[in-house]
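All protein chains of the complex are present and in place, except for one that has been dropped.
Letters A and B mark the chains in the order given here, with residues in each chain numbered from 1 onward.
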Amino acid sequence: MTPVFGSVSISLAAGFSILSIFLLLFYIRNGDYRLFLSARRMAIVVSFLIIIATFILVNELISSNFNIDYVAHHTSLETPTLYKFSALWAGQSGSLLFWLFILSVFSLITIYQNKNRYHKMMPWILVVILVVQLFFLILTTFITNPFEPTKADFEVANGLGLNPLLQNLTMAIHPPILYLGFVGFTIPFAFAFAALMTNESGSLWIRSIRRWSLVAWLALSSGIILGGWWAYQELGWGGYWAWDPVENASFMPWLTGTAFLHSIIIQEKKNMLRLWNMILIMITFLLTIFGTFLTRSGVMSSVHSFTQSPLGPFFLSFVIILLFICAFLIILNLSNLKSEKRIESLTSRESGFLFNNVIFVTLCFAVFWGTIFPVITEAVQGTKITVGAPFFNQVTIPIGLVLLLLTGVGPLLAWRKTSTENFKNNFTLPLIIALCSLIVFLLIGFRGYVVISLMLSVFVTISIFMEFKRGVYSRVKRFNESILTALVTLIKKNRSRYGGYFVHLGIVLMFIGFTGAAFNMKKEFGLAINEQNHLDNVNFKLVKLWPEERSNHFSWIAELLVTADNGNIITSLRPEKRIYFHLDPNPDRRQPHSELDIYSTMQRDIYSVFSSIDTDNNIAFFQIMINPLVRFVWYGSYILVFGTLIAMWPSNRKKLLLS
Amino acid sequence: MSQKYKVILAVVGLSLISTFWILWSSFNPVNEKALVKFISVGEILDSNSNERVRIGGIVADSSIIISPSNRMEVYFDIKEGASKLPVRFVGARPDLFKHGAEVIVEGAFFNGSFNADMLQTKCASRYEGDLRDAASYKLDDINI
Partner (left out) sequence: MTWISILLFLMFFSFFLFSIWPLLWGEIVNDKESHDLINALERRKSILYREIQYLDNEYYIENINAGDYNSSRTELVSEISEIIDQINLQSSKQGI
């Protein structure tokens, strides 16, 4: 009975959304306010129905109702409750419903926040949200319905269970956070679309759009980083980023979204770049849908992709239709998007932002190009060419370094134009320190991109500190504050700016971490008890090897004693070789899983994978990696999140006006 | 030249250089692993070239032989349709590597066998599987 209720809810939601879209369009034509009020209520009903449907599915998952196909396919009786819950986004139809759920929550927030604002724009904002909802509702109603009953002529005693790779806390929260980011960009897109349709002046809605974009950006960033962290901790190939199509799918909207967050500042302050911003936010939104297409369609072979699904063509046509509508509307309204002012000088903050944008977009293009290259070559030459990580590294590293350079240069430039004395004041110190560091790095023996990357990291860090120093210094001088008070008030008074600098600092740390990957080392070897082998100056000795039977798997555990060359004990590592479903009568259905162990310091990570075991001779085989500076990536990401939170934190507007 | 044109010129120049760089890189890969042809098992058996390629297929039933002297070394056959390709791989095998698994290998054809230095498995079939199997697999069996 209840599953039917779920099905009915999503169908009804689809019906209500169509009705609401019609009413809104009528309202836009004839202005009868009652139509709008009714349509808005319908939009609320649509979101409520979707939320109800989601709760029903969660309830069925937790109570293991295997009469529902989705429940039977993604959980089993022995799945822990937490992962029964996370199974909501483990499969295709469930994740579409979950996507709708997030969008509906966002929709309700938007409606509530703006019930007395943006009266001209609101109808269009709702139309956009409802159209996106309708698209997903159609998919979940007709194509992959999460409430589909199990097609079986027998009693389904147990479900298939959740992949053990996904039974991990990080993996349970990585998709929803990523989805928050993906879905989050729908709202700024809706605002931008509405502004385009109503020719509303920028100043008011930009604030809302920026807040929403920041929320989406934070979620997207955290989602991407968590994904990398999970891959590093679980997958056992020793890296956090593989340039897999699905990773790229989340990285592309991140790049354009980041560009948008920068250039929207110019629009808010100077009313410039209006057309550019419109294009950017539309591309970002389209890329989120395109990303879902890449994930869901199976066009690209990838560790993430679900097997062949009928959704590909729907997503692709949705993206293409939206692309045409957006392009058409922008061309139609071109005259409204003209900026009044122009950039006055090449060496101004404005053009700094502009260059930053160009680089972000080309970086996005590079990733896009690499991602679809196989499809292009297949169409043109008939041979499918796969694009490996070396290609992406080759293309993106130089572009990324230019971006890093701009991160340092941009904030040092003055608005409108930078005078010569300005240049001298702001650039001398960072440049000198950067050059000194360059010499040091060369003397250490670093070469190539490593040197450039580290030098630029120093440059950017110094320039960020100078920004803080200058701000604090001026407050100390003007208001006689102590340094600490000055710092706190400085940040409080301009959260977005100084929060942004924290984000930059985080990015610099992450770049240092990425640079460390140039020195990664890897070795594979087998060890019997008390044998040892070494990698670089680290020795690995197998001291213990024993089997253990646990509640849902069987495990071989190896204990490796890790020592330095001088005999000092560094740590001991315990990688495991597990077999899930080890009692399954069919050996091919048992699933091995390597649980790796990492010893991590700021300087380097020692990464051990138990890859296989020869039980006859008691020899264990390991894959050992030494990855320098990986911790910088994680610490950098904490600072990035911290900085974004500062920038997002609601400031008291009344207080600001008084001050 | 006015500042306005300088800005436009710089933006256009920057985008052109980067676009050129991206396109140039896609025809001049820095190493052989950057861009690899994906071909079918039949195609590689017909051709005699030993260029680096990527191949996808199913691990043929009871074809996996782990070398007794070096457990890192494995021999197996990849089948795609009727064609079968013997493969040699040295290195850590992915967890899901087993008979019937869908795998992707990368390497070069040499002396009648394919030397792979990359072995990837696709998603576990268990989770796309038939529920009938699950019906015979009850909770009592796995509680230890």
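We adopt the following convention: a residue touches a chain if its C-beta (ideal position, glycine included) is under 8 Å from a C-beta of that chain, and two chains touch if they have at least 3 such contacts.
Owing to the predicted nature of the structure, the values given are computational and were not obtained by experimental measurement.
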| item | value |
| --- | --- |
| Visible chains in contact with the missing one | A |
| Residue among A:207, A:342 or A:550 that touches the chain left out of view | A:207 |
| Residue among A:119, A:447 or A:550 touching the omitted chain | A:119 |
| Chain A residues that touch the omitted chain in the full complex | 1, 5, 8, 12, 16, 20, 31-38, 41-42, 44-45, 48-49, 116-120, 200-201, 203-204, 207, 268-269, 414-417, 419, 421-422, 425-426, 470-471, 473-474, 477-478, 494, 653, 656-657 |
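Rule of thumb we're sticking to: only the chains that are shown with their structure count from here on.
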| item | value |
| --- | --- |
| Intercentroid distance (Cα basis), chain B paired with chain A, Å | 25 |
| Residues of chain A that touch chain B when the two form their complex | 72-74, 76-78, 150, 152, 154-163, 236, 301, 303, 305-307, 342-346, 351, 354-355, 358-359, 361-362, 365-366, 369-370, 373-374, 383-391, 394-395, 398-399, 417, 524, 526, 549-552, 581, 583-586, 588-589, 591-594, 609, 611-612, 614, 619, 621, 623 |
| Interface residues, chain B side, partner chain A - complex | 3-4, 6-7, 10-11, 14-15, 18-19, 21-22, 25-26, 29-31, 33-39, 54, 56, 70-72, 91-93, 95-96, 98-100, 104, 120, 122-124, 126-129, 131-139, 141-144 |
